[in-house]
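With one protein chain held back, the other chains of the complex are shown just where they sit.
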Amino acid sequence: MINGLNLLFQFLDSFAFVVLAAAGLAIIFGIMGVINLAHGEFIMLGAYATTLASVRLGLPLVAAMLVGMVVTALFGLLVERVIISGWAPNWLGQRLVGRDLMEPLYDRLADSMVATWGLSLIMVQGVRITLGNSLDQIGTPLGNIAYGGFSYSMYRVVLSGVALGVLVLAYLVFTRTEFGMRARATIQDEDTARALGVDTERTYAATFVIGSGLAGLTGALYAPTVTMVPGLGGSFLVEAFVAVVVGGPSVVLGTALAGGFLGGINALVSNLLGTTAGRIALLVTAIVMIRFLPDGITGFVERVRARRQEGGA
Amino acid sequence: MATETGAGRTDSEPSGLLGRVRGRLEGPNTIGNSRAYWAGFAVAVAALLVYPYIVGAYQASRFSLFLVYAFLGLSLSVVWGYAGVLSFGQVVFFGVAGYTFGVVSVNFATPAGITGAFLVGIGGGALVAAVLGYFMFYGGVRDVYVTIITLVSTLVLHTFMAQTAGDQWTIGEAALGGFNGMPTIPNLAFGVGGAALVISDVMFYYLVLVLLVATYLGLRVLVNSDFGRVMVAVREDEDRTRMFGYDVRRAKLLVFTLGGALAGLSGVLYAAWGNYVSPGVFELAFASLPVVWVSIGGRDTLLGAVAATVGIEFFRNSLGGEWAFVTVGALLLVSILGLPGGVVPWLDRTYRNLRGGGTTPPTETTDSTDPEVTEA
Partner (left out) sequence: MTDRRVGRRGFLASGSAATLAALAGCTGVPGSGGGGGGGGSGDDTITLGILEDRSGNFALVGDPKHKASLLAIEEINQNGGIDGKQIEVFDPDPQSDNQRYQELTRRAIQQEQVDALWAGYSSATREAIRPIIDREDQLYFYTTQYEGGVCDKNVFAVGPTARQQLGSVLPYLREEYGPEIYTIAADYNFGQLSADWVKVLADENDAEVIGEEFIPLSNSQFGSTINRIQEADPDFVMSMLVGANHTSFYEQKASAGLDVPIGTSTAMAQGYEHLRLDPPAMANIYAGVNYMEEIPTERNTSDGGFVDRYYEKFPDAPYLNEEAENNYFSIYMYKAAVEQAGTTNQEEVKAALESGITYGAPEAPGEEEISLVPETHHVDHHMWVMRADENHNVEAVDDRVIPETFLKDTVGCDLTEEDEETQYTPQDFYEEAG
């Protein structure tokens, strides 16, 4: 039986999960054309950093989450300098042999996939070797909301609020700040942007750091609710990917719509037919969406708008 | 029919049968168009023939798994390196073929039945590829979205097959087995009744080796033929090729189906090797392996695909202990960043530079959105 309030909470839950899983990836993919297959591991890093900060340093939860986010953002900076843009190896190469050692990974889909897959192997196993097979978990805060015979974890409802907040914040950053304007210019037409004086390299670096920070935030937020094992990133990766692609080129709106749509399908089918069916439904929906709306939801919307404008003129 | 200079043969054209054979096998789309190359090739094949006698049955059996994977690597190389379709879903056809072989051979456990299962399995892989390809290409799906669809298909199959555990999931005598997989798949056998040949252990190694060499040579002929040129043209610039009048969608569908058949062959051999198949073949980790092999080897060379698959799997397999994954990950990173075109093209360039003369195309990434020079 569908209980309206139940379904609402489950939807918010699903929505939050998809949006938060996808946020960092969407920004990196949308702006830089880099597919980060280690995205799940960045989330893991944020979760681990948060847990360690809370358990070993005794920080209160919110502070620990901030630590998690910052640690991951810094790690993202390192990865960006060494692997994505190649700045560090090239600097070294110029000093030692007088030439660049590698090209940046921007817009190189397949190569970035392989490189980040290698990175993810290193990260998972590295964490396993240094921190063991699992970490003790921190408890979920905030208790629960009871209604009728049911109850839902308050924290998970709060998460959906945070997800919305992240989207709003990203929107503001993209439309109201210098950085956002430069980033959008770079997405639209990199060469023109550079010709107009935008430091695209700096923009890319900042983008990757922000994307990593968001992934770290996701990890931090979910740390109290998932088991702390080195492979925990894997359960976020699929939803993230699928949402990014279904969302389309507009980073903020696309992620929001994809989160809503896919989260809704998942929640509805899970409610009616069980979680396996819910998962398969989400994946099949993604396939169908990509097939019929190959540019994603927002790409489709843009095309419709463009066509209508042309028709009007 | 004439081959280009510079990237073509470096010695005078031999006449006669050998010349005609080499003419078909060589061209600008494959590496190695000289007598030296074929001499090296013959030495390598001879070494592989003798390998079991040097290392023993266990090692040969272990090595034959890597040779089986080479077909999977080749399937991705054909589809991606030569036609520009990056597919994460080659393992879908691999797995479907493996399961099909399992179901048919368990139900018809005679040599004739198993031979039939072998063919039906490969056919199954090709069929699924054709269906998926039609769905994607004739629907206008392109580039990264093809990749995502193939990736998601892999995950759907994994989720689905993992829950086929109950007794209702039985086809004839063969239980799909869900997460536990389908054991007791019989060894390969060819022939009818008493005159049949059952293939196991070392013989399996030789069978796979023979099939691999034949497939490699056959693919060389294909990619150097007219159709091969169409494939490469599609990879380089789809719109331009379409404007020249070629049916791009049909070309991609054909190539994708061929890729499915190759992956299917790999899957059937795999199921026969371990007498077992399970939903593990649809996992993300395994689905990304072909991309890894082919990226490192050099995706637009057949030799790169084969050599990298066998080499990387051998290496990955021989490493044990905690640091195995870390080492493999580091290896991937370093090779994709340092040698983005792949190891084998780099070796080829270095070799030709050392020999002096010949054109030396500049180092470039093979992944940019700008049209690029074909590597020979």
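Lettered A and B in written order, each chain numbered from 1.
Assume contacts are C-beta pairs under 8 Å (C-beta built on N, C-alpha and C of every residue); 3 or more make two chains touch, one makes a residue touch a chain.
All values reported here derive from a predicted model rather than from experimental measurement.
Note on the chain not shown: across the whole complex it touches A, B.
Of the options B:37, B:137 or B:325, the residue whose C-beta touches the omitted chain is B:325. For the chain missing from the display, the contacting residue among B:23, B:139 or B:280 is B:280, taking the whole complex into account.
Listed residues B:23, B:116 or B:183: the one in touch with the omitted chain is B:183.
The chain omitted from view is touched by exactly one of A:60, A:98, A:139 or A:311, namely A:139. Only one residue from A:93, A:180 or A:231 touches the chain missing from this view: A:231.
If you put the hidden chain back, the residue from A:34, A:65, A:214 or A:267 that touches it is A:267. Across the interface with the omitted chain, chain A contributes residues 1, 3, 6, 9-10, 13-14, 17, 125, 128, 132-140, 142-144, 146, 149-156, 224-229, 231-232, 234-235, 238, 267, 270-271, 274-276, 278-279.
Seen from chain B, the chain kept out of the figure touches residues 17, 52-53, 56-58, 60-62, 65, 159, 162-163, 165-167, 177-181, 183-185, 197, 201-203, 206, 210, 274-276, 278, 280, 317, 320-322, 324-325.
In this text, only the chains that are shown with their structure count from here on.
Centre-to-centre, using mean CA coordinates, chain A is 33 Å away from chain B. Against chain B, in their complex, chain A makes its touches with residues 35, 37, 83, 86, 89, 101-103, 105, 107-111, 113-115, 117-122, 124-126, 128-129, 234, 237-238, 241-242, 245, 276, 279-280, 283-284, 286-287, 290-292, 294. Chain contact summary for the complex, chain B toward chain A: residues 80, 86, 135-136, 139-145, 147-149, 151-153, 155-156, 159-160, 163, 284, 288, 291-292, 295-296, 299, 322-326, 328-333, 336-338, 340, 365, 367-369.
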